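A single protein chain has been omitted; all remaining protein chains appear in their positions.
Our next item is chain A:
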Amino acid sequence: MAVRAAPATAVDTRAVPAARTVARRRARPGVVEWVLVHLAFAIVLAFFLAPFLWMGLAAFDPQASAYIRIPERLTLDNFRVVFADYAFGTALKNSLIVSTATMALTVLTVSLAGYSLSRIAIKRKNWISYSILLLQTMPLSATMVPIYGLARELNLRNSYLGLILVHTAIELPFLTWMMKGFFDAVPRYLEEAAWIDGRSKLRAWFEVVLPVARPGIGVAAGLAFLSAWAEVLMVLILVNRDEYLTVPFAFYRAARGEGSYLEVRYELVAAMGVLYVLPVLALFFATRKLMVRGLMGTTRGL
């Protein structure tokens, strides 16, 4: 039978006086308190911003070092070298192809799997759910050898498909769970309304449930892209030909210099870093509203 929501006013009336006392207590913070809080923020901020500051400066510095320094003159030469001598264009292209495809495949898979876990009544559903979560706890490095062997058997080494499948597999457990949570928040009556309006279950899912769970899809897409964009271990295992190298691997090679770690070309690493971060920043700003709403875990107010 229909369970009727408790009247919201009952909650409101209790919440209001409590909120008021809190507000009064916090009304005028002491100067000391203000300074301390902001100092703490400043320290944390400096800690996180320093690498970016170094990267931004070093990328345009002809003679960068491992320390933050103001360049004597600015140059774009580092970027030229990165593309000309380190095949960074290929690495960027590879990373974009692999990450975008991983994102698409992951989103398709987790939105179907998460919906199934959320809605379909099957026996031992909890077991299935928890074993999926258990997969997430497995350290990636423990799977190196079997994945190498599998990829060799299936001829998936040195191929986009191999990278895409492995990166997708890495992301599936957590994102499946996450999407289950988003679908749990979509009221069942919405898809029931679509069924009754004449839609099949699959189309109702696509036309009604997915749009409502859009913030979740956004987060899943963002996380899948980022993960594939940053992943290096599996690239090391699966790729040994230059034409399939991705950006993190290009970093690795630049940092190694010419066969040794002693003569690192910091300005090149920084230039790569700038190019590496830009697409991610662009992606974030393009989808920030969706991402924030998704990360806040709400599908309301659509």
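Everything below uses one rule, namely that a contact is a pair of C-beta atoms (placed from the backbone, for glycine too) under 8 Å apart; a residue touches a chain by one contact, two chains touch by 3 or more; residues count from 1.
One rule holds for everything that comes next: contacts and distances are computed from a predicted model.
Any idea which of "Probable glycine dehydrogenase (decarboxylating) subunit 2", "Serine/threonine-protein kinase RsbT", "Glycerol-3-phosphate ABC transporter, ATP-binding protein UgpC" or "PTS system IIB component, Fru family (TC 4.A.2)" UniProt assigns to the chain that's been left out?
"Glycerol-3-phosphate ABC transporter, ATP-binding protein UgpC"
In the full complex, which of A:Val107, A:Leu163, A:Val208 or A:Ala224 touches the chain missing from this view?
The single option touching the absent chain is A:Val208.
Can you tell me which of A:Gln63, A:Ser131, A:Asn155 or A:Ser200 touches the chain that was removed from the display?
A:Ser200
If the missing chain were put back, which residues of chain A would it touch?
1-4, 187, 189-190, 192-200, 208, 211-212, 214, 301-302
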